[in-house]
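Only one protein chain is missing from this complex, and each of the others stays in its spot.
Coming up: chain A.
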Amino acid sequence: MSSENGKRLPETDAAGLNYEATELTLGLPGKSRVTSDGGARVGSKRGFSETVDLSLGEKKDSNKLGQTQTQSQIDAREAAKSPGSKAQVVGWPPVRGYAKRGKKSCKYVKVAVDGAPYLRKVDLDMYNTYQQLLTSLEDMFSCFTIRNFLNEKKMEQVNGIEYVPTYEDKDGDWMLVGDVPWQMFAESCKRIRLMKNTETAELAPRTPPKWSRRS
C-alpha cells in the first residue's frame, strides 16, 4: 500500500474513506482492525459517540528514522483532520470523560413564538450581539415582526402583530431581552419566547432598558 513518495493528496484519502460507517479501525501496524461486520466499535457509554478506526496497512519501513510516515499513519492523520465528522479515537485525547472542561456549552435554547405550531432552536454561541440574534429569529419566523428594543427599528409589520422577545433565565423568571450585556444573557438564558405584544403587560414593571424606547 505504500506509494512512491509517501505522500497522497488529502482528497484521494477523503474519497477512499467512508465516514458514515466509521469503519476505520485504529489498530496496529500491519494489521487491519476493521470489525467483521464493518460496523462502528462503540466506546463505553460515558463518552464517545463514535469511534474512528483507522486501518493501518503495511508498514513501509519500521526501523529507519527520518522516513516520512507510513501510508497508514498518513491515513490516520487525514481521518483525524477530516472536516465535519468529529473523528474520535476511543480514549483520546486523554481528558477525563466527565470533566467537561472548557466545553463551550453549545448553547441551544428553544424559541417559542406565540401562535406558532412548533418551536425552533437556536445556538446562542453562534451570536455575539442581540442584533444578530434578533435578525436570525426574524428570519426563522419570517411571518412575524419582532419588536426590537435595541435600535428602535420596527420592521415591516406583515400581519399587524408585534412580538416582544423575552427569555426565561436561570432563576425561572421571564425577562425582557436586551437589559444585560450579551454574554450575561447568553449564559443565563434557558429559553426564549416571543410574546404577543398584548401579553407584555404581564411582565414585571421595570425601568426602561438602557436603549431608548419609543412611547
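Here is the rule we use: a contact is a pair of C-beta atoms (placed from the backbone, for glycine too) under 8 Å apart; a residue touches a chain by one contact, two chains touch by 3 or more; residues count from 1.
Here is the rule we use: contacts and distances are computed from a predicted model.
Trainee: Identify the UniProt protein name of the omitted chain, choosing among "N-acetyltransferase domain-containing protein", "F-box domain-containing protein", "Bacterial surface antigen (D15) domain-containing protein" or "Radial spoke head protein 6 homolog A isoform X2".
Mentor: When "N-acetyltransferase domain-containing protein", "F-box domain-containing protein", "Bacterial surface antigen (D15) domain-containing protein" or "Radial spoke head protein 6 homolog A isoform X2" are compared with UniProt, the left-out chain turns out to be "F-box domain-containing protein".
Trainee: Given that one chain is not shown, which residue among A:D114, A:E138 or A:E187 touches it?
Mentor: If we include the chain that is not displayed, A:E187 is the one touching it.
Trainee: Since one chain isn't shown, list which residues of chain A touch it in the complete complex.
Mentor: 26-30, 33, 35, 41-48, 59, 62-63, 65-66, 68-69, 73, 76-77, 80-81, 86, 88-99, 101-105, 170, 180-181, 183-184, 187-188
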